[in-house]
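All remarks here apply to the structure that follows.
Missing here: one protein chain of the complex. Every other protein chain is in place.
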Amino acid sequence: MILSDLIGAQVADAEGTHVGTVVDVRFVIDGNPGQLLADARLAGLLVSPHGRSSTWGYERSGATGPWPIAQWLRWLHRGLFLVHWEDVSMVDVGRVALRAGYERHDAALGPRTSDG
Amino acid sequence: MKRIFAVALGILTAIGGFVDIGDLVTNAVVGSRFGLGLVWVVLVGVVGICLYANMAGRVAAVSGRATFEIIRERLGPRAGFANLAASFLINLLTLTAEIGGVALALQLASGVDPMLWVPLAAFGVWIVVWRAKFDLLENVTGMLGLTLIVFAVALFLLSPDWGSLAGQALAPTVPSSESVATYWFYAVALFGAAMTPYEVFFFSSGAIEEGWKRKDLMTERLNVFVGFPLGGLLSIAIAGCAAVVLLPEAISVTSLSQVVLPVAQAGGTVALSFAIVGILAATFGAALETTLSSGYTLAQYFGWSWGKFRRPARAARFHLSMIVCIVVGVLILFTGVDPIAVTEYSVVFSAVALPLTYLPILLVANDREYMGTEVNGRGANALGVVYLVIILIAALAAIPLLILTGAGA
Partner (left out) sequence: MTIRRDQTAGLVLDAQLHLLDRQVLDRDGVPVSTVDDVEVGGIRPGEPVDPAAPPPVITDLLVGTEIATRIFGGRPPASRRMPISWRLVSDVGTVVRLGVAGDSLDAGWVERWVSEHIIARIPGGRHDPE
């Protein structure tokens, strides 16, 4: 499956209630070790109840500049949450279903700074 | 001398933006119709381009990413492509005009029909882009372009009524012979000419060509804060000369020979030759700047290998796209279109395209992943957001004003 089939997909819970849109897909590079990097394991989906597409992750990174653009973009994705892959029951093109009793996780990212 | 060469990139970039063929004529037109009543726009434009180019240059030096890579990364494929299409078209129109401008400058020097000079001018641009090292091309065109300072000298030699000029500049009014819409049309055109996106594409890619790193940020700032104010000064000097000589006699500027008329009147043949050398260098420099910018924007959007620090065979699509652009430019000129009219439209369209080019740079200049500790400070961000608003207003006003005034006629 390609990523652009997944991003923008509509997410529903086990009862079929719409809970938001997939705005990003989180991977963690800690899978089976490869030649250069470990496998990038799909950790979960970032679901936004309001925004329809990712807008540079201000709601995840804690970045505050430039005011007021950062604040506005953060507000756009208020309520964004992460669902773990274990809580996903089905994925189809443009459509994702979650398991009963799925959990919403904080989507915050740790600091990423350039080391150059 | 070494110090001057250290700021050659900034000087060439600014000359290509402020005193290329379209601006030479636009500045003189503005001076002959509005006096110095639009000088404030040039000042607003100079501050804006300093802010914008300084962010783009800092991003390039610290992260190693040139402006159109940033645009693609932030805007994604769709909005990025819309921006590419607009920027590329503006570039191509300007490139066409500059090749025509080189031919017009050669006509001014030789009296030979510009159409005969067009193929030679185009070949000259290509051979430099193909074979010359980046620092050679920026040093030669940048330094020769400095001879345009003769316009500032001429302004002094004309010993104008400084009080009246200062009055025009400090308390701008719309002359009774002009409409308010025309005044604002030229304000947007001058602002667009000062803040052309291709300047920033060229400057940030030039920073990569020169191998600037975090330790070169001082050089980067020096280039910005010497180059662009100098470009603004030259553009005001040209308008000033026209305001002193052409405005009182109600001469309307339509060609290069009228642009240089005040210089010839003030300083005779010697001054005139300096002006012609300067115009030749400025238009040739602007032709190089726009040709390279066409290649840079395409290559950076699609992720192709680019750069004059590589041999052409190692940046093949980059060089091929520039060859195609030059050929298309020559074909457009052979239709007999007026190069000066072409640039007048292209500066207005660059004002329209500017917001989508400016915003990604403003965002990335705040992104610690790219910039580490070199992110924008509070002052730069405050000014950055103020300019985002100005740029948005200029972009929204540009097309209606263009239609309303019939391109300032």
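Worth pointing out:
Per-chain numbering from 1; labels A and B assigned in written order.
Just so it is clear, a residue touches a chain if its C-beta (ideal position, glycine included) is under 8 Å from a C-beta of that chain, and two chains touch if they have at least 3 such contacts.
The model shown is predicted, which means the values in this text are computed figures rather than measured ones.
Every shown chain that the unseen chain touches in the whole complex is listed here: A, B. Which of B:5, B:40 or B:304 touches the hidden chain is settled by the complete complex: it is B:304. The hidden chain makes contact, of the residues B:63, B:283, B:297 or B:346, with B:63.
In the full complex, chain A makes contact with the omitted chain through residues 1-7, 23-31, 34-43, 46, 54, 56-57, 60, 81-82, 85-86, 88-93, 103-106, 108-110, 112, 114.
Seen across the whole complex, the unshown chain contacts chain B at 63-65, 69, 72-73, 76-78, 80-81, 130-134, 136, 299, 301-306, 308-314, 316-317, 319-320, 369-370.
The rule is short, and it goes like this: only the chains that are shown with their structure count from here on.
Averaged C-alpha coordinates give centres for chain A and chain B that are 42 Å from one another.
Only residues 56, 63, 65-70, 111-116 of chain A touch chain B when the two sit together in their complex. Across the complex, chain B meets chain A through its residues 62-64, 74, 214, 362-363, 366-372, 375-376, 381, 384-385, 388.
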